[in-house]
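Beneath this line is the structure, given in structure tokens, with notes to follow.
Only one protein chain is missing; all other protein chains are in place.
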Amino acid sequence: MATVTFDGATRYYAGSPVPAVDGLDLAVADGEFLVLVGPSGCGKSTTLRMLAGLEGVDDGAIRIGERDVTDLPPKDRDIAMVFQNYALYPHMTVADNIGFHLKIAKMPKAERAARVREAAALLDLEPYLDRKPAKLSGGQRQRVAMGRAIVRRPQVFCMDEPLSNLDAKLRVQTRAQIASLQRRLGVTTIYVTHDQVEAMTMGDRVAVLKDGVLQQCDTPIGLFGRPANLFVAGFIGSPAMNLIPTRASGESADVGGTPIPLSPAARAALTSENIVVGIRPEGWRTLPAGDGVTATIEAVEELGSDQYLYCSADTPHLTPDGTAPQPIAVRAPGMSPWRRGDKLGLAPQPGAVHLFDAETGARLPD
Amino acid sequence: MPGSTDVGGRASGAHLVRKKRLFFPFFLPAVTLYVVFLVVPTLATVALGFTSWAGAGDTPEFTGFANYVELLSSDAFRYSFLNTLLYIVAGGVGTFLLAFLFTMVLRDMRGGKLIRAILFFPNIVAPVALGMFFSIVLIYRPNRQGLANHLLESVGLDAVKFLQAENVTWVVTGCLIWASSGFYITILMAAVDRIPPYLYEDADIAGATPWQKFRHVTLPLTWDVIGVAGVLWTIGAVKIFELVFVLAGPGTYSPPIRAWTLGVYVFDRSFGTQGTPEYGMACAAAVVMILLVSVLVVLLRRLMRRDTIQF
């Protein structure tokens, strides 16, 4: 088992002046499950492939434990990788697939077979050991790919969107299986996904990347509760946080006539009077029309357990510069009697307000 | 299907009938030409192989297997058959080894596409032109050597009589490999390009050497294509004629029998002969060609049989 450290790791691709991964500093603890998440093209897969040794590192270093692996070929890094498409060899049986790396490493046959059986047992693959991948379901193939990683007993698992080829239901199931398997084995794991739900449910910590730059790395709760900047605020959480650009005047910022108080620290940190107020859908209180920000319901999404109301603010100038923000998403208890066209008042719940500097995007101190 | 009685279904049903009416007018011209110019002559060759027949002006006379018995005792035929087999086997092994080596190296080499295009070109050059070209390159004439011997002498080696009857079969094999390799490299590389790159990445993580990658990934995943390529090679090599005729011979008439192939044999016994033609014998040799192709192709297919691979 080992820690993983990225130390200013940078990766360029030929023909692009902008780095795909830009000076990444990240420390992953021994046994930790770290998720890399971000929109496509953010550099998360490149980061993983640098760790695996499938991409060169143009600047900076990567360490596994105390070893600097920056220039080591993949096989000497003691890692295992689960590919998005599983990368199963179509001409080999499940057993041969799982045992392939051991065979290349010249492990004696008997020992290899024992290791393969052990991994297969762990993943409920024993009945399928003699089948070819083409005869397996998507979930089974995914487990074979996992088996091939486990059987190496590596120091680090690298997983590149391993669930993206499964259907929604299976994905939820497998998500839990992978997380519990990882906890049982205690192997440090770096897991790449573009799905923020996967990130939040699986990771001990989640690192959010954008344009090759690390935005924030924190526990799911920290990420959700204290997003470090506007990008993270908008990226984590579904429906997304309502981000309302407005102006700070004196000791408060104004949201549709409702003053949002600003702490002295926040005021000190502001680089201009432009400020963004972020309130999650569940951060609103619904009031009778007339109180707070008056809004009209444009659409109702009934999920049974919850209800999401998408409202437009009636206040002609919700924001001082008159830009109409996107519809405001509001969470209400499931089966509430709201209808399209209803009017209601909205007020932020105490403590549910996030403040960001509109110029730098950074979170303002409380 | 009883369920599909919607309007579209019925319309396309009627359409199907009208489409089927189109089949014969479309297919007949091609198939007629095919039968008249290929199928019937092939059958006629088989029939004439059982006759003694000198050619135009003579009447074929049924002699059973006499031609084949005579073939067996003929030196010319024995050389022809063995040389043809040599071209198929030695040329095939050489070409495919070369092609495999190239696939191993070219897979992740820059300029690979260009190299492939350059190597492919000899395949669209007439074999007769290749033959003449090589005959000048390989000429042995002290003081005025062809290119090959010029090079040999310039590095201090002795010149070689490449085109002498005892050497020429191996020389032609070399020329054949040189000229064909581009075609088979291209076929194999196209198959290699279809292998998903992540399989090679996984092999990298496993620590596989280039040979192991070839043995465990490339070879099994291009097996089908290799089989087809082997069939194409066999079909092509069985009829080798111009290259041998031009390189081994004085030009307009046949080379020494030591260099013959079945194609040369058939030509020499019929159209290219200096003495009396023996069309019956030529036909019997042509039948041997067909049999050889068939046997080798069936054998190859059986050897290469395996489950199809889906990625």
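We just call them A and B in the order they show up, numbering each chain from 1.
What we mean here is this: contacts are C-beta pairs under 8 Å (C-beta built on N, C-alpha and C of every residue); 3 or more make two chains touch, one makes a residue touch a chain.
We take it that contacts and distances are computed from a predicted model.
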| item | value |
| --- | --- |
| Protein name, per the UniProt record, of whichever chain is missing from view ("CidA/LrgA family protein", "Nucleoside recognition protein", "Carbohydrate ABC transporter membrane protein 2, CUT1 family" or "ATP synthase subunit a") | "Carbohydrate ABC transporter membrane protein 2, CUT1 family" |
| Displayed partners of the chain not shown (whole complex) | A, B |
| Option from B:Leu38, B:Leu82 or B:Leu303 whose C-beta touches the chain left out | B:Leu38 |
| Full-complex contact with the absent chain, from B:Ile115, B:Ala165 or B:Met304 | B:Ile115 |
| Option touching the unshown chain, where A:Pro74, A:Pro154, A:Gly203 or A:Gly345 are the choices | A:Pro74 |
| Subunit A, residues in touch with the chain not shown (by the definition above) | 11-14, 16-19, 22-23, 25, 53-59, 70-75, 213-218, 222, 226, 228-229, 360-363 |
| Residues of subunit B (touch criterion as defined above) contacting the omitted chain | 8, 11-12, 15-16, 18-23, 25-27, 29-31, 33-34, 36-42, 44-45, 48, 56, 101-102, 104-106, 108-109, 115-129, 132-133, 135-137, 139, 141, 144-147, 150, 183, 186-187, 190-191, 204, 209-211, 225, 228-229, 231-232, 235, 238-239, 241-242, 246, 250-252, 262-263, 266-267, 270-272, 279, 282-283, 286-287, 289-290, 293, 297 |
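FYI, only the chains that are shown with their structure count from here on.
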| item | value |
| --- | --- |
| Residues of subunit A touching subunit B in the complex | 52-54, 73-76, 79-81, 83-85, 87, 89-91, 100-101, 104-105, 132, 134, 148 |
| Partner subunit A, residues of subunit B touching it in the complex | 196, 198-199, 201-208, 212, 216-217, 220-221, 223, 307, 309-311 |
